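Report on the structure given below.
Missing here is one protein chain; the remaining ones are kept as they sit in the complex.
Residue numbering begins at 1 within each chain, and the chains themselves are lettered A, B and C in the order written.
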Amino acid sequence: MPIRRGLEYDSRPMARYFKSDNTAPAAPEMLEAIAAANHGYARGYGDDEWSTRLDERFSALFEKPVRVFPVSTGTAANTLALATWIPPYGAVLTHEEGHIVRDECGAPEFMTGGARLILMQGDGAKVTPQAIESALAANPTSVHTVQPRALSITQATELGTVYTPSEVQSLSNIAHARGLAVHMDGARFANAVASLGCTPAEITWRAGVDVLSFGATKNGALTAEAVVFFDPQRVADFEFRRKRAGHLLSKMRFVSAQLLAYLDNNLWLRLASRANSLAKRLGDAAGAALMHPVEANEVFVRIGESGAATLREKGFEFYDWGAVGSGEARLVVSWDQSEEDVSALSAALIDLRQKG
Amino acid sequence: MPIRRGLEYDSRPMARYFKSDNTAPAAPEMLEAIAAANHGYARGYGDDEWSTRLDERFSALFEKPVRVFPVSTGTAANTLALATWIPPYGAVLTHEEGHIVRDECGAPEFMTGGARLILMQGDGAKVTPQAIESALAANPTSVHTVQPRALSITQATELGTVYTPSEVQSLSNIAHARGLAVHMDGARFANAVASLGCTPAEITWRAGVDVLSFGATKNGALTAEAVVFFDPQRVADFEFRRKRAGHLLSKMRFVSAQLLAYLDNNLWLRLASRANSLAKRLGDAAGAALMHPVEANEVFVRIGESGAATLREKGFEFYDWGAVGSGEARLVVSWDQSEEDVSALSAALIDLRQKG
Amino acid sequence: MPIRRGLEYDSRPMARYFKSDNTAPAAPEMLEAIAAANHGYARGYGDDEWSTRLDERFSALFEKPVRVFPVSTGTAANTLALATWIPPYGAVLTHEEGHIVRDECGAPEFMTGGARLILMQGDGAKVTPQAIESALAANPTSVHTVQPRALSITQATELGTVYTPSEVQSLSNIAHARGLAVHMDGARFANAVASLGCTPAEITWRAGVDVLSFGATKNGALTAEAVVFFDPQRVADFEFRRKRAGHLLSKMRFVSAQLLAYLDNNLWLRLASRANSLAKRLGDAAGAALMHPVEANEVFVRIGESGAATLREKGFEFYDWGAVGSGEARLVVSWDQSEEDVSALSAALIDLRQKG
Partner (left out) sequence: MPIRRGLEYDSRPMARYFKSDNTAPAAPEMLEAIAAANHGYARGYGDDEWSTRLDERFSALFEKPVRVFPVSTGTAANTLALATWIPPYGAVLTHEEGHIVRDECGAPEFMTGGARLILMQGDGAKVTPQAIESALAANPTSVHTVQPRALSITQATELGTVYTPSEVQSLSNIAHARGLAVHMDGARFANAVASLGCTPAEITWRAGVDVLSFGATKNGALTAEAVVFFDPQRVADFEFRRKRAGHLLSKMRFVSAQLLAYLDNNLWLRLASRANSLAKRLGDAAGAALMHPVEANEVFVRIGESGAATLREKGFEFYDWGAVGSGEARLVVSWDQSEEDVSALSAALIDLRQKG
């Protein structure tokens, strides 16, 4: 009964897989947390003992009172967060490489009731103050145009780079001066914090971030993301919007338990640090082929189409990147990537350099 | 740090709990399935080995080729299914007691881009052919009014009753004659099938159902729902809408594994049958206080405000139902409700009769 | 070239026409106003000399500072007004006979991003305090349900009745106590004010109305409606929403000039009074067949199917009303309805009584 499943089905066996960090399994601590939460009755929709501890736990982590809302996907986290801040005639300034731009099938437009993404450019998928100033100048306050109301940046970025606290602060300053909220897409927030060595507070609200999509799925959870509001007064209507979008889980305890376990004993930073350091090894191996500094768990290399073909002959799987024929490739290291796979890919990259 | 969590936080200890079936834990088979799926890499977004087996597995269950799409919540299942069929200027005919009417914070309107629910009445939360005929007569084809394009019925209903295959067929006939699709909200589909003793096919597509929200969460899963399309050609744009709503899970294997385990060895029907038979005991104990036949796992009783108070004094938790002061109560039995709790509640109900 | 035009094309010659008041021509004063405005250049989008006088002119009429926004249709006025007050997860309480319910093809849902209409009943299409209380009780503050945020009433109603100031006040009091805004659909506002003999202020903001759809098209304009906000601070984002919905006219002077002329020399009340008094004659003629008091320019009669047939044989055109076969009919009198037509219809109605 040959019914096609998805739009991009891929039936090849999986090995030496560097395509994405959401292909990794869940960390054992996650399964243990779920099993531990699976005893007796628990009130639904977030009134259970795990979910009700989240605010306090994340407030401690971020060193100020915050509100935390679990959801199932990063797309839901990003776009519900934005929808709480942006009117339908609003606009979100964001980098053209962003996940909300390229990989969410228009979810930001959907959740906001039709707001627009205003795209900016910048090296390493990082937004610059100049780009924001230009975008704001091109979209003045006028009834004839959409109204910028939020800046959304990704940390770590889609090109594996990381904003420093002072960089975030300089962007937030411009945004706030024009009345824009600052949203951070932290699908790889753990990788960024591990890389920076700063506190979570320093790279978020102390640098002007108003709301954070806090990701865990890519870094060891089964399915666990959260939206963190740094000003409890600004939560406004988030809860209604989450429910209305089908993202209020009845048995929320199972997601909340993952989020708690993710923070316990610094699991989140341990897993991210490991992935970061393995990625760094790949970056070192790539040498001049490296396109962007390796500041998280993603490595971008310009190895030519023949280089890519050579790697694939050796069994490595990864995505071509950039324009067709650019010879660029993206290599993503997961939290449990084997040392063996990384060593093999490093050797292969070095090999390319020597032949190149 | 006293930050309020939800809108309805309830901090009392939980015991003798008959409020809802989504407060129960997950069945052990579900955790085992997740653990078994947690080995090695698996492609994301449904291209894993568990998700890709769903179509075949459900096609066997329903005795015809179907397409199956996992989602995280019943709200997402119901409203994404409807959104695929209904234009923004369309309308869904449904019973006024329906979950999509009362418990989804406007998700049907959101997912469809603003379609309307046209409410009907009927005993036991069941829609009648007459009600559909009247609703259709009141909403003719005219550019001035919303256009009915779907009928949505709930099986088992929100009042614990069940439609027979011939009842569904008579509703579907009217709907199809006017070009409406037929959607079945099967959040408690297992309870209905167990109660009817029919095949899943008989109560769905053979009776005219076009698309089914197939629920598992209330009946033993952690978090697993699915949308089942009975005509693979009509799936149309469901996948885009699911992604766009943030409901395409990256690590979908963990939901798909639950759905497979749910069907294995008839687990779904065993769990539902147990809940149904315990509910029947409560219904028998209620005697004349029983408001609707007990055909699934929910029991509705008219016990007066003093009766409700008496039960609560004995430690039972449940929702008051109907209008304020009506003295009606809803008792829901979960898949793992203890025999002891049911016996105690039965005794208490009998006690009320004797005093009444 | 037989291409069908609309969905309800009707090619019969028109005569003795009592179907609707939007079939009448425009009053001569309207054409004169347009011609007078058609000299020289005028800034677009409302910065012309006619549009910029509207706030002051309507503020004088309503005896307080108001903000006025012209739009082209009553549907636009009603639904843009509501959209400014209602979040997507909100709900509007309204009578089931309302224009926003029956005749706008879901425009309220569209403009609000998917808010819901909660329907109420009441004699003469008038909402009662009890109906509001019940609707509010059935829709509590909970994340699971839509949130009532506005009450919308029609003045004059769709059944030709009129709310008194004290009736409006009693409804507004309940609405405001629960945080709902009060919207008045005044497609036939002139008929209501003419009928009540009160000031425009008394029946609107002094009685608790927050925003008014001020209609002129049905009462002599070519195309001119306006939204009037009684609290200039609450206008919020109306202008963005109007533009975004395609309702910001570039050559707005031609609509604004009509609105000014409509108020000049009490034209609006003169036209409405005439229609009202002619309608009253029909009501008197109907005798016991009259279903609702004639308080504006619409008359509803129960004349049986044979009575309706008799009138149609005599060349009168009107809509059947109510359920199929109810024998009810709606007779609408326009601002320029001929005395002759009204006399003829009166005689025919008296004739029916004598034969009945």
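Keep this in mind: a residue touches a chain if its C-beta (ideal position, glycine included) is under 8 Å from a C-beta of that chain, and two chains touch if they have at least 3 such contacts.
Computed from a prediction, not measured in an experiment: that's the story for all the values here.
K.L.:
Any idea which of A:121, A:141 or A:306 touches the chain not displayed?
P.N.:
Per the contact definition at the top, the residue touching the missing chain is A:141.
K.L.:
Check the options B:88, B:232, B:287 or B:327 and report the residue that touches the missing chain.
P.N.:
The one listed residue touching the chain not shown is B:88.
K.L.:
Among A:42, A:117 or A:159, which residue is in contact with the omitted chain in the full complex?
P.N.:
Considering the complete complex, A:117 is the one touching the chain left out.
K.L.:
Residue by residue, what part of chain A touches the chain that was omitted?
P.N.:
Residues of chain A in contact with the hidden chain: 6-8, 88-89, 91, 102-106, 109-110, 112-117, 119, 137, 141-146, 323-324.
K.L.:
What residue numbers in chain B mark contact with the hidden partner chain?
P.N.:
45, 87-89, 113-114, 143-144, 147, 237, 239-241, 243-244, 248
K.L.:
Over the whole complex, note the residues of chain C touching the chain we left out.
P.N.:
Against the left-out chain, chain C lists 1, 3, 5-10, 14, 17, 19-20, 22-26, 31, 34-35, 38-47, 51-52, 55-56, 59, 65-67, 71-77, 79-80, 104-107, 110-111, 217-218, 222-223, 232, 239-240, 243-251, 254-255, 334.
Keep this in mind: only the chains that are shown with their structure count from here on.
K.L.:
Considering only C-beta pairs in contact, identify the chain pair with the most of them.
P.N.:
Result: the chain pair A-B has the most contacts.
K.L.:
When the C-alpha atoms of chain B and chain C are each averaged to a single point, how far apart are the two points in Å?
P.N.:
Roughly 41 Å separates the two chain centres.
K.L.:
Roughly how far is chain A from chain C, going centre to centre by Cα mean, in whole Å?
P.N.:
Spacing between the chain centres: roughly 51 Å.
K.L.:
Show the residues in chain C shared as contacts by 2 or more other chains, in ascending order.
P.N.:
88-89, 113-114, 143-144
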